[in-house]
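With one protein chain removed, the remaining protein chains of the complex are shown where they sit.
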Amino acid sequence: MNELLRRLLSLPPQASRMARDIDMLHYFVIGVTMLASFLVGVVAWTFIVRYRQKAHQEVTVRVEAPLAFEVPMIVGVLALFLLWWAIGFRQFIEISTPPPHTLDIYVTAKQWMWKFSYPEGPSAVEELTVPAGRPVRLIMTSRDVIHSLYIPALRLKQDVIPGRYVTMWFEADKPGTYPIYCAEYCGVSHSRMRGRLVVLSDEDYGVWLAASEAQAVAPRDTDGVATPSDSNLRSVGQAVAVRRACFACHTVDGQRHVGPTWRGLYDSKVKLTDGRTVVADEAYLTKSMMEPRADVVLGFNPVMPSYHAVLSEPETAALVEFIKSLRDAPVAPGVVLPPVETRPEP
Amino acid sequence: MSAMSPGLVPQGGVLSVPPTFVNDDESIRSWLLTTDHKRVGVLFFVSTALMMALGGAFALVLRIEHLTPERTIVDALAYNRLFTMHGVVMVFLFMIPAIPGAFGNFLVPIMIGAKDVAFPRLNIASFYFYFVGAIVVLVAMQAGGLDTGWTFYTPYSVQSPSAVVPTLIGLFIVGWSSILTGLNFIVTIHTMRAKGLGWMRMPLFVWSIYGTSIIQVLATPVLGLAVALVAIDHGLDWGLFDPARGGDPVLFQHLFWFYSHPAVYIMILPAMGVVTEVVCTFCRKNPFSYRAIAYSSLGIAFVGFLTWGHHMFVAGLSVFDAGAFGILSMLVGIFSAIKVFTWVGTMYRGSIAFKTPLLYVFTFLFLFVFGGMTGIAVATTSLDVHWHDTYFVVAHFHFIMVGGTLTAYLAGLHYWFPKVTGRLYSERWGMLAAALVSAGFFVTFFPQFLLGNAGMPRRYYDYPPEYQTLHVISTVGSWVLASGMILTVTYLAWALKSGKRAGNNPWHSASYEWLTRSPPPPHNFDDTPAFVSDPYDYTETGRLSHE
Partner (left out) sequence: MSEGTAAHLEHFQDLERQAHAARLGIWVFLASELLLFAGLFALYGAYRVHYPEAFGWGVDHNVRVLGTLNTAILICSSYAVATSVHMLRKGRAKLAAGLLGFTLACGATFLVIKGFEYAAHFREGVFPGGHGAFFHGKPEGLKVFYTLYFLMTGLHGIHVIVGMGILAWLLSRILRGQLAVPHTHPLDIGAVYWHLIDVVWIFLWPIFYLTPGAL
């Protein structure tokens, strides 16, 4: 039944359980839509025929809609619309809330191509390879204008905005190759900014990963910024930290220095000078590099310069990955860590 | 002034043609500097109709391009500019001004028993704001036009090397026309109703114009601001939406859609008013519920301001915002449902004359419900994630704009053609053209729902070959639709010159505009009627009071 309706409505294959759930709601809503319009058409046509004018300037009776008619109609239609809203919103919450322990992949959109960077793997252009049956989280930003990553087979789409990180998660369960489109007009080659989602079985994914690491090609950046040849994003991040002199102010082993230590930083709750408490997620880490005066940690001075025009996108992503990897790094002997609140494990 | 029934007027012993708003001073100067609302209406009609033709021509080229997956007749640059100009011309130079500017201006004062609108000089100024703004936009098109889409999203619109600034200047000027027209109607309806004509006895078309005018006055300034900021960012590099300078490009979307969602109600409300008038006249019936139609017009105007975020579900809104905008969007749909229910209910026990205007209204009912409910569908947040920025949305709004507004416009055009011109058009050609337009419309746009479902994004020059079949069907449909429109222009033009003379009231309607001559005299009524009758009274009592 699902397959019949799917084909009838020209919907793409359903590459995830979420896609199937969304299609169920789709059938319900569209079915009622078609029914309603046909019903209105049929009733109107019936009246037009039944009550066609029989005499010239015929007189009619005055008919007023009884409240007993109007109120149930309004309430009934509203209830139906709100039911659709409720189901749709629940699904939307699910789409918007990634589970813990996702496989994170960085996505950079730029006119007119998609770049995918793996923490443990190479970067790829156009082709996003993922294992089936595992939740994947895309962490995305744009280099120039607003783009939109659209994967019809997953029924998912997310606008990708310059100057900001946005996320999108999914769990594909059917191996196959599915088209990726850019869905926000971005210039002359908007319609050519396409890609492929390659869903591999868990086994095949492992094989693919090993193979790509073996013939690792360093991310080539067209900005002319030199990148190290090691393709592991975390190692790249460490190299960037050295090159950009981050270690002049930050440690990796828990010791307090000019700036906060990176050990245990990711995902912890951080108290700021203006009284707010925020979670040190990817967005926070990135913002701290780009706008260091915006969220100054309590007990530290606002002396960090901005790396906005200094770090390239791949370098920023690599640094974030490196900092993430230090979450449970060993602490230097003799260091007493201040009590740090971490986000409770869900 | 004639003390006799309308007809030839004895003047100095010689029988002559009584003055109408057309033949009373036929000089070009008197037309260009007119303060007669009926002439302003005609000026708006002609200009907006020309813009519709231009926008339609762009659409035909777009559809021909889509016959093949890759280049057919234009390159990507030209295609991107064409779809942008199609949107800009159709939305701002046709859909927004047409029914209020043409039909509203002509009819509203007559329908409330006034001699003119409250501010006749402001009215003609309104027309010139529109005209000058449209010229600026056309000139910008000559300079290559712009390729940002009619939605001008930043940062692309600030960076695009196309004619962004002149086009936005043109639109800013056109916006003034919209605000001043709305202002004029609001004051007119409040202060110039004939003695004894209360709010709840006005023709419902006036209510629809009233609701529309509220939206025009309150929403258009925000659009003016949004386009001005893009033009300033583009021309002066002020970077208000530039992430590199701390700007947030999504804030533009909030400003833009705060106007552009209510704007779609500017485009449909007057059309709904036309539908009400045509249904009541051609079914010879009172509206199933006058209050329902009147209040739902206000409901749409107000709640319509609260739903703009449903255009931004995937733009980076918080989940809470998405939920809130979703509920409000469901709410605004109820008002349209009430109207549909009322229109169909009005047909019950009517005395129905199936003429061209009613055929258009029948088409409207089917297409508007379909289009409207697909609107509810895209307001269902999880579904919209898939449909956003695909052909599904394109199909949805064309069902409402063309299947809804345009068919209502054509219904009104045929309904009031005798009143404005004093002539009758040919019913046979009217029905044929209506059938072509209806069928052509459906074949053009229904496949686009399927294209959207299949994942075809909008604003795509190239597309993957598996979408070609649906595109070809859609293009063929566009040719049928175009032929229906061309046919309509042809027989109406012929009727203008040589149609049978219409009397005051060829449709035997009880509404007020039919109490005067066709075409009306310069000051609307030879002898101002008392306005005590009910404009929807087709009962025995009503008939007696008309005699």
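First chain written, first letter: the chains are A and B, and each begins at residue 1.
Simple rule for what comes next: a residue touches a chain if its C-beta (ideal position, glycine included) is under 8 Å from a C-beta of that chain, and two chains touch if they have at least 3 such contacts.
Since we're looking at a predicted model, the values are computed, not measured.
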Touching the absent chain when the full complex is considered, from A:Leu5, A:Ala294 or A:Val331: A:Ala294
Which residue of B:Ala125, B:Leu240 or B:Leu496 touches the chain not shown here: B:Leu240
Candidates B:Leu218, B:Val319 or B:Leu487 - the one touching the absent chain: B:Leu218
Residue among B:Ala76, B:Ala114 or B:Cys280 that touches the chain left out of view: B:Ala114
Which of B:Asp24, B:Asp248 or B:Asp534 contacts the chain that the document leaves out: B:Asp248
Those residues of chain B which, in the complete complex, touch the missing chain: 114-120, 179, 182-184, 186-188, 190-192, 217-222, 224-226, 229, 232, 236-240, 245-248, 251, 254-255, 258
Those residues of chain A which, in the complete complex, touch the missing chain: 274, 291, 293-294, 306, 308
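By our rule, only the chains that are shown with their structure count from here on.
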For chain A paired with chain B, centre-to-centre distance based on mean C-alpha positions, whole Å: 38
Footprint of chain A on chain B - complex, ascending: 76-77, 80, 147-149, 153-156, 159-160, 243-244, 246-250, 283-286, 288-289, 292, 313-316, 319, 322-323, 326-327, 330-331, 333-334, 337-338, 340-342, 344-345, 347-354, 358, 362, 365-367, 369-370, 373-374, 376-377, 379-383, 385-386, 388-390, 450-451, 453-455, 457-464, 470, 508, 537-540, 542-543
Complex contact set, residues of chain A against chain B: 9-12, 22, 25-26, 29-30, 32-34, 36-38, 40-41, 43-45, 47-48, 51-55, 57-65, 69-70, 73-74, 77-78, 81-82, 84-85, 87-93, 95-97, 144-146, 148, 150, 152-153, 155-159, 161-164, 166, 179, 181-192, 291, 308
